[in-house]
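Here the complex is missing a single protein chain, while all its other protein chains stay put.
On to chain A.
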Amino acid sequence: MNQPARVLAAAAPSPATAHTTMDRIAAELGRAVQGKEAQARLVTTCVVSGGHLLLEDVPGVGKTTLAEALARSCGLSFARIQFTADLMPADILGAQIFQAQTATFQFRPGPLFRQLVLADELNRAPPRTQSALLEAMAQGQVSLDGTTHALPAPFTVVATQNPVDFSGTYPLPDSQLDRFMVRMSLGHPAPEVEARLLATRGGAPALDAVKTVSSPEEVAQLRALAAEQRLDPAVADYVVRLARATREHGDIERGASTRAVLALGAAARAQSLWEARDFVTPGDVRAVLVPCWAHRVLLRSAVQGVTARDEAAHLLEELVRKVPAPR
């Protein structure tokens, strides 16, 4: 286990300093998945915005590594749950155990009670389990037998799913996809990165290189800070106009929901921290628009999985060009 690389600063982050912390986290993530700086920044943005992350990728590109690296760099407690067809809600949420000595039931928290949970191959679990997880994601708490158990803060779920192999899976309904702030894919590393991996790693786990550069408290502070970012009415109007454009687009069956609008606002707020600003610009909105909305719009064409995401991304980029940004 690595030691924290530095003594955490006592002072709370400000818009002017937040990006240094975020840069540090993104740099550590970049260490784990090399050549994916943009994705590393996006993951950081997602965590700071207080959202959950959906990774859609073929196996073997480092999804799990990325999630673990995130937990480690931020010093978050971590659990990896492999979703399988026989996984039951109690397996992730926890259960009431009968204590013989006191003759009472006691709650034994499941693996979900961690600050960062990796829901690996989420679509392999039956819908009942999926929805138990998604409910916990939305509420930040778990209700069992009438008792509410708060999940540890900051609570983040990183879910992965394989977008190509659908056999034996329960695809996430679109309404549930909506609960993920950001969807992204890592994609295969560039050839030179793969070559370097081959040459240097030699089987040594990439995670060992990741240091803890932040703390759960700092992440919580960053989230609070991001939530405070000024969103000018003109920018808010821009977000709304974008949403309306998706709803009125001929190739889109169902446009961005209100939750999508809120999520885009939150993501743009976090994004604005990168520029050491205390307000959101249309540029911030545009930067996070595709990762934030591509999985939320339902296309008229019946394509599924990655192709659908690509097409949605393409449509959204086109919309960005059509809907004039406030000046």
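Going forward, a residue touches a chain if its C-beta (ideal position, glycine included) is under 8 Å from a C-beta of that chain, and two chains touch if they have at least 3 such contacts; residues count from 1.
Note that contacts and distances are computed from a predicted model.
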item: Candidate names "Transglutaminase", "Sulfurtransferase complex subunit TusC", "Protein-export membrane protein SecF" or "Sugar ABC transporter permease"; UniProt protein name, chain not shown; value: "Transglutaminase"
item: Per the touch definition above, residue among A:V48, A:V213, A:V235 or A:A256 touching the missing chain; value: A:V235
item: Identified contact with the non-displayed chain, of A:E135, A:D278 or A:E311; value: A:D278
item: Contact residue for the chain not shown (choose from A:A27, A:A79, A:A153 or A:V320); value: A:V320
item: Hidden partner interface residues of chain A, rising order; value: 230, 232, 234-235, 277-283, 286, 320-322, 324-327
